[in-house]
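All protein chains of the complex are present and in place, except for one that has been dropped.
On to subunit A.
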Amino acid sequence: MPRHLDGNALAGVLSEVFTADVTAARARCGNCGNTAPVAEAMVYPDAPGLVARCVRCNHVLAVVVEAGDRLVLSLAGLDTLELRAPRA
């Protein structure tokens, strides 16, 4: 089977986008409604981008592509993403 990692694999690339730690955020799957920390998602790294899938239903939650000089981030598979505000 193709290998997958946990959602912590997103930490490095998403730190370029978010000031908060996204892997600690709670994500609600747009397909099945499962709500879990991003760190618990299944991330498939052996692909042209990082693909994060719901641990319960396999739905694509997020896609991150480093496309040359651009970073393309899709969170279309998420219903909500709940982040803690960074401490001042």
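Just so it is clear, a contact is a pair of C-beta atoms (placed from the backbone, for glycine too) under 8 Å apart; a residue touches a chain by one contact, two chains touch by 3 or more; residues count from 1.
As a convention for this text, contacts and distances are computed from a predicted model.
Per its UniProt record, the hidden chain corresponds to "Molybdopterin-dependent oxidoreductase" from the list "(4Fe-4S)-binding protein", "YdbS-like PH domain-containing protein", "Sugar ABC transporter permease" or "Molybdopterin-dependent oxidoreductase".
For subunit A, the list of residues touching the undisplayed chain reads 1-2, 44, 46-49, 51, 53, 58, 60, 63, 65, 67-68, 70, 72, 74.
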